[in-house]
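Mind looking over this structure? Questions follow.
Left out: one protein chain. Kept in place: all the others.
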Amino acid sequence: MTSRDRIFATLRAGLKHTVDDPARPAAVAERINRRTPNLVPQRAQIPHAEQVALFTAKVEALTVTVDSVPAEQDVPGKVADYLARHNLPSQLRVAPDPLLQNLPWSERPMLQVDYGPGRSQDLVSVTPAFAGIAETGTLMLHSSATTPTTLHFVPDHHIVVMKESQITGSLEDAFARLRDKLGTADKSAAENWPRTVNFVTGPSRTADIEGVPVLGAHGPRRLHIVLIADGTP
Amino acid sequence: MSQIDAKPRVALFVTCLVDLFRPSVGFAAIKLMEDAGCIVEVPEAQVCCGQPAYNSGDRKDTAAIAKQVIEAFEDYDYVVAPSGSCGGMIKDHYPALFAADSEWQRRAEDLSGRMHELTSFLVDVLKVQGVQTAPQDVKITYHDSCSGLRELGVKGQPRALLDSIGGLEIVEMQTPETCCGFGGTFCVKYGEVSTDIVSRKTADITATGADLLLAGDMGCLLNMAGKLKREGSAVQVRHVAEVLAGMTDLPAIGEEQK
Partner (left out) sequence: MSMQITAQNFEANAKKALKDPNLRKAMQIIGGPMASRRVETARELPEFEALRDEGVKIKTHVLKHIDLYLEKFEQQLTARGGKLHWCRTSREARETILALCRSRNAKLVTKGKSMVTEEIGLNAFLEEHGITPVETDLGEYIIQLAQEPPSHIIGPALHKTREQVAELFEEHHPDYELPNVPGVKAGPRSTEPQVLVTEARSVLRDTYFKADVGITGANFLIAETGATVIVTNEGNGDLTQSLPKMHIAVSSIEKVIPNLEDLSTILRILARSATGQEMSCYTTLSCGPKRPEDKDGPEEFHVVLVDNGRSEMLGTELEPLLRCIRCGACMNNCPVYHSVGGHAYGWVYPGPIGAALDPHMIGLETARHLPNASTFCGKCEEVCPMRIPLPDIMRWWREQAHEKQITPPLQRWGIEAWAFAAKNPWLYRLGARVAIGLLNLLGKDKGKFTSLPLVGGWTDGRDFPAPQSGSTFMSQYKKKGQKSGVTK
């Protein structure tokens, strides 16, 4: 008997009263595929404009800074301002994502932009996000060919470029959007699920020394969001 | 039906600690319930609720003791204890003792439905709004005993009754709901830990500047009074029933008994 067999044998012995119930597999399959949220807090169930306001308020309460810009072409300017504000060198490690690659970086000739995963020497990363979750001020990011996840953790400063239309109310809304995006005609969303999904709520922090909150434990010390005001989806 | 007949017949569950250490609490409880229009009796066949055995893991003896309690209190409309701990034992834990015996379980559940802690009985069942007690110019603080609070939901009731006494002021502790460290046999078995817990409690009590500490359970009261006395504190300690019944002429807990 393998360990796997023995563990299952003990589990099934513990379930002796119900283990033979033929309805169990269907109940489990139904439960896994059920897409109705259990209970979504009221605070998340608000019109999109309020979601944007709540998201902004929540991230700012976590010391995240937010620059709102009317359009994509304004992003490089705001990024340059951020670097200047924090006395940072003009080097950016950027996710090779179409949105970011198409930004008019060349209008800011001082900026040195290169694309790829995070390396130990990188001080500032720029990445897109998949969604912003208003209820807690949480960013949802995931791995892909164009979004290496090391950019979310290695650099000291993480700049996220996203659109207002990407803001959702709840965690469940964000998962639903990801499922919609990933599900294809021949494959379920689970089958196409990315290697990594990161939820990021504020910069890295610790309270391990005497309970004193300190930012920048191992991940980014600062998180900055450039929010493109593209309105409601 | 005459007015007299409509009076509820209430049995007082005295509790061991009141029986032994503070009989005046029993008389105060009787007075409070009689003032509220009850006929109060004290069945002689009563014993301890069995909690010491129950919490020591002796389930067999607990069940035997519980059967006696159930029998002794079978005939009353209500059973009331001046303790959340004994009250919780009878109300919350008795039915579970007889999971395998449906007849006794039914009887345990019947008692559970009639069982109340004193202040909760006065406020929640009898709908008493206040007590007719002479004004007392005193600053009190109130400790919420764990079982009463968490098993029976006793929190606002004693405060509401105290509020009806003129001149009395309630100053809350920082953490009135934190355990005092009594814990039944715990206080002797792990005496140093228990002492440490109660010292946080007495610090909290002292910081309120109150003259008088009240609670609804003798166990906690003996523990907190014992610590306060050892610290040389001037804070007096009494069971809430004594103050509500205006029976504060006797010395407080841990003070020289006349």
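Things worth noting here:
We just call them A and B in the order they show up, numbering each chain from 1.
Assume contacts are C-beta pairs under 8 Å (C-beta built on N, C-alpha and C of every residue); 3 or more make two chains touch, one makes a residue touch a chain.
Just so you know, these numbers come straight off a predicted model, no measurement behind them.
Touched by the hidden chain within the whole complex are the displayed chains A, B.
Touching the chain that is not shown, out of A:Pro37, A:Pro104 or A:Gly231: A:Pro37 (per the contact rule at the top).
Interface note: of A:Val52, A:Val113 or A:Val154, the residue touching the hidden chain in the full complex is A:Val154. Touching the chain that is not shown, out of B:Met33, B:Cys48 or B:Leu161: B:Cys48 (per the contact rule at the top).
Counting over the whole complex, subunit A has residues 2-4, 6-8, 10-19, 24-25, 27-28, 31-39, 41-43, 58, 96, 116-118, 120, 135-138, 143-145, 148-150, 152-154, 170-172, 175, 190-191, 193, 195-212, 214, 216-220 touching the chain that is not drawn. Looking at subunit B, the residues touching the absent chain are 14, 16, 18-24, 26-27, 41-48, 50, 52-59, 61-62, 64-65, 68, 146-147, 150-151, 177-179, 181-200, 222-223, 225-227, 229-230, 250-251, 253-258.
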